[in-house]
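The complex appears here minus one protein chain, its other protein chains still in place.
Presenting subunit A:
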Amino acid sequence: MLWLDEERPKKLKELNYHHDVNNMLIRLSSKNDFPHMLFYGPSGSGKKTRIMAFLHDIFGANVEKMKSEMKTVTVNRNDVEIMMISSPFHFEFNPSDAGVRDRHVVQEIINEIATNPSSGVQTGNRPTFKVIILNEADKLTTAAQQALRRTMESCVKSARLILVSENLSRVIEPLRSRCLLLRVPSPDGIDVATVLNDAAMNHKVHLAQPVVDRLVLTAGGNVRLALLLLEATAINNNLRCTPDTLVTAPNWVLAAESIGVDLVKGPHNPLALHRLRTKTYELLTRAIPPERIFVLVLDTVLRHGSCPPAAKGELAYWTAFFQHRCALGGKPVVHLEAFYARVMGVLAQYGRG
């Protein structure tokens, strides 16, 4: 078991940052009833941990008895397979797995769950409804989101939806207004450090303060990443992290950063561009999302000492421009290379001037 999973707080009381959100959840769980909810925040900020702790407090430990199964939904005589994780009290799936057919899948599954009375064991004063967790709600097509509007109102007796999303802008207003919005920001450095120190103590790791600082800096507010890095660093150093212990960022981050460094250092010519293709393909074949590459490359270029300050605004503009094109288009490598070429052009122009 990864340390990440061992350290995950099981109950709302064990959560150790964002107390305003936690307190609201505690208050809701004590009422045994809650509205539809929408959790939003950057990845690794603790959205899912809060949801599971919330469900644990309401339904008891059985929520953790999860099984995963492939669920087949027939849409216009085509079968769509969806990975569904479920406990006696809740269901969880990624509707975006269904691609353009997500509208039908969402309707089908929610209607099925909402119309079948709860089969879970009913004891005490637990609520009788089921909980449906929809991950990546912002990746749902607009049609699917439209379809949810009415469903959310009509299913409220038998099911509650919990939507999870990285950002709010792509969730349509009618859905937002039907949910309790819960913002889960990235924890700040001190909070991440606390989590790391607790984890180190639980696993008998000697952790020097400078290492903690390095871990926090590398993870940048992503607690999941911070814990993974801690485990990797600790194991590589036989559980003793002295002040000189170095923290290595994940390989793919280093690879993306090296692209940025190459871009700043030059030379700015077609041959150099061609050399970046190998690195880019290596990242893409490891299923690194292209938008992460855009962000990392831009950050590296901006941070680099020899990047002319006057060029920065333009670099930011072109990154946003090509990332947008990339999201619309089909082949990421085309847009990434166009982006590199533009960065080279801008840098060459400002470098000379």
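Criterion: a residue touches a chain if its C-beta (ideal position, glycine included) is under 8 Å from a C-beta of that chain, and two chains touch if they have at least 3 such contacts; residues count from 1.
What we mean here is this: contacts and distances are computed from a predicted model.
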item: Which of "Histone acetyltransferase ESA1", "tRNA and rRNA cytosine-C5-methylase (Nucleolar protein NOL1/NOP2)", "Replication factor 4, RFC4" or "Putative clathrin-associated adaptor complex medium chain" matches, in UniProt, the chain that is not displayed; value: "Replication factor 4, RFC4"
item: Touch criterion as defined above, residue of A:15, A:28, A:241 or A:336 at the omitted chain; value: A:28
item: Selected from A:8, A:71, A:176 or A:342 as touching the chain missing from the view; value: A:176
item: Residue in contact with the excluded chain [from A:9, A:42, A:250 or A:351]; value: A:42
item: Touching residues on subunit A - with respect to the absent chain; value: 24, 27-28, 31, 33-35, 40-42, 45, 107, 143, 146-151, 153-154, 156-157, 167-170, 173-174, 176-181, 183-186, 221, 291, 294-295, 298, 302, 309, 312-313, 316-317, 319-321, 323-324, 327-328
